[in-house]
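This structure is in structure tokens; I'll ask about it shortly.
Part of the complex only, each chain left as placed.
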Amino acid sequence: MVIGYLLGDLEYFEMASTTYSSCMMHKGSFSLRSVNCNKQFMCNNYSQSFSVSTDLTHSRLVLSNEKAMKRELRNGIKCLALEVKDPPLYSLGEKFQLDDVIEAQQFDRYTLSAIFEVAREMEKIEKGSPGSQILKGYLMATLFYEPSTRTRLSFESAMKRLGGEVLTTENAREFSSAAKGETLEDTIRTIQGYSDIIVMRHFESGAAKRAAATADIPIINAGDGPGQHPTQALLDVYTIEREIGKLDGIKVGLVGDLANGRTVRSLAYLLAKYQDVKIYLVSPDVVKMKDDIKEYLTSKGVEWEESADLMEVASSCDVVYQTRIQRERFGGRVDLYEEARGKYIVDHDVLKAMQKHAVVMHPLPRLDEITVDVDSDPRAAYFRQAKNGLYIRMALLKLLLLGW
Amino acid sequence: MVIGYLLGDLEYFEMASTTYSSCMMHKGSFSLRSVNCNKQFMCNNYSQSFSVSTDLTHSRLVLSNEKAMKRELRNGIKCLALEVKDPPLYSLGEKFQLDDVIEAQQFDRYTLSAIFEVAREMEKIEKGSPGSQILKGYLMATLFYEPSTRTRLSFESAMKRLGGEVLTTENAREFSSAAKGETLEDTIRTIQGYSDIIVMRHFESGAAKRAAATADIPIINAGDGPGQHPTQALLDVYTIEREIGKLDGIKVGLVGDLANGRTVRSLAYLLAKYQDVKIYLVSPDVVKMKDDIKEYLTSKGVEWEESADLMEVASSCDVVYQTRIQRERFGGRVDLYEEARGKYIVDHDVLKAMQKHAVVMHPLPRLDEITVDVDSDPRAAYFRQAKNGLYIRMALLKLLLLGW
């Protein structure tokens, strides 16, 4: 059913008047006020149907299959506006956000809040409950051009926990077609014939965006080279909200390799979307946070300061976000590396300095930058954080395949 | 239920009279005329049961588990004849064709037509429809001795689209048992204990036939070395029928490396089963079609001619079947290779020469032998062709596991 396009401000909603009378939506009298929550509509007039769900409580209007709709719109179907009276909680940008998941920047705080709401629902899904079968019949292809078992298993578990099925390629770089010189675009065109959604990890920055530009089905970026790893950024912010209970007004210490860790860079981007956030940057000189992020934080009004004193930062923060420092970054200066490592370890003493409600996070894998005796403290949130990755990925799969 | 063996001409049908009275088939009064379509019969007299489906519309009689039946017959059960009055649409050879899928030559035009009929039904299966669960409980093992992600994913997608499950080995050559010197036969005997059907890709010509000779469950050859890749040949012929609407009387231009491409060789074999087919062979001298195929075509009454003029052929053909030319085939003669490649590229000019109803096909992966600007033309059929591979494989899995 082509019912139109969600404009940026979401204040209205266009609809092809010519299809109006033959739509199931019409039978529902097409007044948003009388529409039940999450009801699905379909129209037989068009070969490709869309489902629309309206949630009057939150005044959200979401089209589940915007790509297909855009195609129909290109075929010249005229649309009319339909006003949505209640102010939206969830403000959609120029582009409907959940066609694809490509980079952390694509999300605004309302979209994040909506994803987190779905993730919380996902936490409640139990074996044998109807929720555990919502993706039955859907097929996800994990197209991994470089291996990342943790991320792959997390996505595959998410899909299967929702009743969906998985096609796996652990090492698509040796994929015979890619090895023979096939373009990424041709591979995507083929794989989309076999699946309903593609989760892709690639060694080149920007590969996910290229794939999304080609594909008719949703693409999720599971990391593209030094570029983006947006689902990690989402699960980090989700974990902060779950553990601390809020995002506005929080104080976060980013610790370790801030120059090369894409995790902390993406996290800084996302935290800038919240109010009264304070960020402490704690790192050896060699791997300090780069200026682009600092300038971005300043431009968004986020307070930040650099510090070399982990203990003092730990006592002030709600979240100590620890990362791994890699020896390679120090070149020949093993002495500097050893000094840096020794200085920024989260151990029992750091825990003692931290507040009762504060937490330690880490994107994992962890080596010795958090000592094992920290694990048993309830403030050690890193394994819960890993588990949250499952719920965030379940939420994204649900949103991309079924919509709201 | 041992009800006998389908003889080659399918004019009668044997049945063990001693088991007659205790069969469910008996309860159905065992007159073919009164039997409902696709009803399944089982008999408790024998440890291993067979299902038989009779489709009176098409007068087809198919036993789903012929291998097991042959075993029972060897045990000496006496069979009686039962006549089937209506002439069959579908003429079975000496051996029931869909025990295994080993080579393109095993199919006659009636079998092909039957497979294509099932493939068209497969195109209509939707998520959540009963058709999407027909293989529920069945387990397919993909035993790939050399990696081929495209083919593997296509089969695994086919199985899962029908509700079946998959056991995957991406690289069975390093399979510990094979590496330790286990024979293919022993591997097959073990794997058939864990699965209901085996899809096998192997580096040695003839491996699929050896596997089928050992296995009690169906084997599908997904490519064995330079030998056969029968499901590719089937999807090619299916695509021609879907795109052009017929197979008798078509004109096909085979372009590129005709000496080494097993795809074009198998396609030529299958096209020879149809009437009034004309084949144009367009290739550099170094990689011309070999004499065995030319002689085969002549012996079957298929008209063929060699041509160096792609443009002229393109203007006459219903199908331009392009293939990749591999540099290795030219040895040190890079100049000849470059000349050959430049001469046989399908680009916008070739498209212009082609008729409105004609199509371009390619087994993929494609490098630069079809230019990217061809992709958006509706006559570019190669991605639809890849998708048809899914339907053909769904059809084969259905036929091998459930029968008609």
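The letters A and B name the chains in turn, as written, and every chain counts its residues from 1.
Just so we're on the same page, contacts are C-beta pairs under 8 Å (C-beta built on N, C-alpha and C of every residue); 3 or more make two chains touch, one makes a residue touch a chain.
Quick caveat, the model's predicted, so the values are computed rather than measured.
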{"item": "Number of identical chains forming the whole complex, with 2 shown", "value": "3"}
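By our rule, only the chains that are shown with their structure count from here on.
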{"item": "Equivalent-chain rotation between subunit B and subunit A, CA atoms, steps of 5 degrees", "value": "120"}
{"item": "Centroid spacing, where centroids are CA-atom means, of subunit A and subunit B in whole angstrom", "value": "42"}
{"item": "Residue ranges of subunit A touching subunit B (in the complex, touch as defined)", "value": "136-139, 141, 165, 167-172, 174-177, 180-182, 186-187, 189-191, 193-195"}
{"item": "Residues of subunit B touching subunit A in the complex", "value": "127-128, 132, 147-150, 153-154, 156-157, 160-161, 168, 170, 324, 364-367, 383, 386-387, 390"}
